[in-house]
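Here the complex is missing one protein chain, while the rest keep their positions.
Chain IDs A, B and C follow the sequence of writing; residue 1 opens each chain.
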Amino acid sequence: MDDITMRYTEKPVLTNPIFVEGLPGIGNVGKLAAEHLKDELKGVKFAELYSKFFPPQVLVQDDGLVRLVNHEFYHVKRTPKADDMVIMTGDYQGLTPEGQYELSDFILKELKGLGVKMMYTLGGYGLGRMVTKPRVLGAATSIDLVKEMEKHGVVFARGEPGAGIVGASGLLLGLGKLYDMQSVCLMGETSGYFVDPKSAQAVLEVLTHVLDLKISFAELENKAKQIDQITSKLRDTEGGPEVAPKEDLGYIG
Amino acid sequence: MDDITMRYTEKPVLTNPIFVEGLPGIGNVGKLAAEHLKDELKGVKFAELYSKFFPPQVLVQDDGLVRLVNHEFYHVKRTPKADDMVIMTGDYQGLTPEGQYELSDFILKELKGLGVKMMYTLGGYGLGRMVTKPRVLGAATSIDLVKEMEKHGVVFARGEPGAGIVGASGLLLGLGKLYDMQSVCLMGETSGYFVDPKSAQAVLEVLTHVLDLKISFAELENKAKQIDQITSKLRDTEGGPEVAPKEDLGYIG
Amino acid sequence: MDDITMRYTEKPVLTNPIFVEGLPGIGNVGKLAAEHLKDELKGVKFAELYSKFFPPQVLVQDDGLVRLVNHEFYHVKRTPKADDMVIMTGDYQGLTPEGQYELSDFILKELKGLGVKMMYTLGGYGLGRMVTKPRVLGAATSIDLVKEMEKHGVVFARGEPGAGIVGASGLLLGLGKLYDMQSVCLMGETSGYFVDPKSAQAVLEVLTHVLDLKISFAELENKAKQIDQITSKLRDTEGGPEVAPKEDLGYIG
Partner (left out) sequence: MDDITMRYTEKPVLTNPIFVEGLPGIGNVGKLAAEHLKDELKGVKFAELYSKFFPPQVLVQDDGLVRLVNHEFYHVKRTPKADDMVIMTGDYQGLTPEGQYELSDFILKELKGLGVKMMYTLGGYGLGRMVTKPRVLGAATSIDLVKEMEKHGVVFARGEPGAGIVGASGLLLGLGKLYDMQSVCLMGETSGYFVDPKSAQAVLEVLTHVLDLKISFAELENKAKQIDQITSKLRDTEGGPEVAPKEDLGYIG
């Protein structure tokens, strides 16, 4: 079988499409953000990506039907008012380092074919402590992009993230340079202890500002309230989440 | 060497063959069920599958002869009364996620060649607690199949199995959709602490009902009695199997 | 690079060569036996096998020179008195299951080219307890071979080895059947706690009997005495080796 398969239900014709990626990772920030964006912009699914680098697993939907774990691609048409968009989210990142490289490289080739020249990858930046007001850290492929992002409030801090960016959100930037693609990684600060809709919202507030989009954050705010209730209960009963392991917090999806 | 090799001792000509799979997994439910079915229906072995994705191991039979670990394929001829059958069981599942994908994909190609259009995969659903009367949970590739299975007592419960279906029993359904194959996964509830012939019987009672087969369950009932004796002894002496780890119980073979 | 490379310093012309394999494994029985046999028969090295399935490592010899970890092939010419021999030993087995399959398959192809039709693989059978007089267990590819080996004192015991034979000593038999090669695996009982020259000697006593060879065992007996001295000291001071883990003892190289 092919290592990676992309199944198009539609080959969309897009104008200057801007790519946005959000996959599972620390605090699930990237995936929460990309899914919320796709929902709010009423993205239309046009392709699914399967790979033997994902877990050998199907998910069972509420109606009893199975679907293979995958990445899903949605398009949002904004022309002539603005550039079109492609949003990708998924169930898992590649399981092995080699699989992660193959997946990012494969996706870049597909994006090239769709005309993508600019990418935004979304993720979390784990601090290992509770965060009240998450900042959004950035990394980019050109100094011009760094300067532009700074105008939108993105923080480029020396030595942050110290361990670099691991996973698709980093590889797409690094490998993308070999494909002459410009890109920015936006990372919302997060404790890393819980899924973090508040951090996802912080990331999206920057991205929508950059792309001049208007969306509601009501859904993310609701999710954040639910998480807050759970964590405050935990803090009351167990003495807080400080017991959680700190080892993996540098990971950024 | 080839990653996977199929050795046919006979290329059977089958009419509308229905495929049944049962491999090692939680409670060994799938393998117990498929082997019992093959024995009762006097399945004729026609092929063996070897793969470097299996453990590098030979098994030594009672007569001192070795055989490489494998998957074995049996056919059951029922025409013109009913559709023919192909039953597959084996010693191991693939050791790596990539190997599991390759194996399921390879098997699907072979099944396609044999004319298979409908598959039943058998497995266990680990509950992490003792089960008196195991239900049979289901997952399927079409709503029509869900409805048909419900008539035979199969339970399609929202959020069960929550973690999806891992391994061949899931992949064959998920990848099978890409080959236009219809399929159902039948999962017998099991504690996950012991091999579980009772759960295998529950699964087979559904399957034989669906396929209009008459078989004896005496062998499985004997095995279940033996397991019951062992577990009740353990419960008396050690305070029960509740000490067993619960982590892996969501796994379904 | 090629996954596996065989470098011939000489392409020997052999008559009906019989292959003997002994690699590192439990008690190091197989490797000790094959190396002793090669030394006693003054085997001539004619090839080295390198592979990326071995550890990424060079060994440093006493003279300061490096050599890549490998498998080494020696020939012993006995014609016209008897069949020639090929003896293989090495530093490591393949690190991954897939690597083990690839290595055994590659070696079988080379052996086929050298005219080998009969193989003896040597290994240990871990008991997890001290062994005073090691028996030699067997497994084979035909009933005739089982019967012949029994005449030489080899034990074919129902359910032993229960877990089958893992590694090259098993795979060469299992995959060899696909190449129409006849073979026998000889396994010397061993505690599994120490390298075991006594078990290696037991294996070689059978093999030399089968092949009608006369060799000295003085070197192995010396090594066994040294081990005995170490283990009896350990038993005096620490209360014996019963503290060693029992998990891996079923492994046979």
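Assume a contact is a pair of C-beta atoms (placed from the backbone, for glycine too) under 8 Å apart; a residue touches a chain by one contact, two chains touch by 3 or more.
Keep in mind it's a predicted model, so treat the numbers as computed, not measured.
Student: Just list which of the chains on display the missing one touches.
Tutor: A, C
Student: In the full complex, which of A:130, A:175, A:213 or A:234 touches the chain missing from this view?
Tutor: The missing chain is touched by A:175.
Student: Provide the residue numbers of subunit A that touch the chain removed from this figure.
Tutor: Touching the missing chain: residues 94, 97-98, 100-102, 104-106, 138-143, 146, 156, 158-161, 163-168, 170-171, 173-175, 177-178, 185.
Student: Where does subunit C touch the missing chain, residue by residue?
Tutor: 1, 5, 7, 50, 52-60, 62-69, 95-96, 99
Convention: only the chains that are shown with their structure count from here on.
Student: Which chains lie in contact with each of subunit A and subunit B?
Tutor: Chains in contact with subunit A as well as subunit B: not a single one.
Student: Determine, using the mean of C-alpha atoms as each chain's centre, which chain is farthest from subunit C.
Tutor: The most distant chain relative to subunit C turns out to be A.
Student: Among all chains, which one's averaged Cα position is nearest the averaged Cα position of every protein chain shown?
Tutor: Looking at where each chain's C-alpha mean falls, the closest to the middle is B.
Student: Rotating subunit B so that its CA atoms sit on those of subunit C: what angle is that, to a multiple of 5 degrees?
Tutor: So the angle, rounded to a multiple of 5, is 90 degrees.
Student: Between subunit A and subunit C, what's the gap in Å when you average each chain's C-alpha atoms?
Tutor: The answer is 52 Å.
Student: Would you give the residues of subunit B that are in contact with at least 2 other chains, written as numbers and ranges?
Tutor: In subunit B, no residue touches at least two other chains, as defined above.
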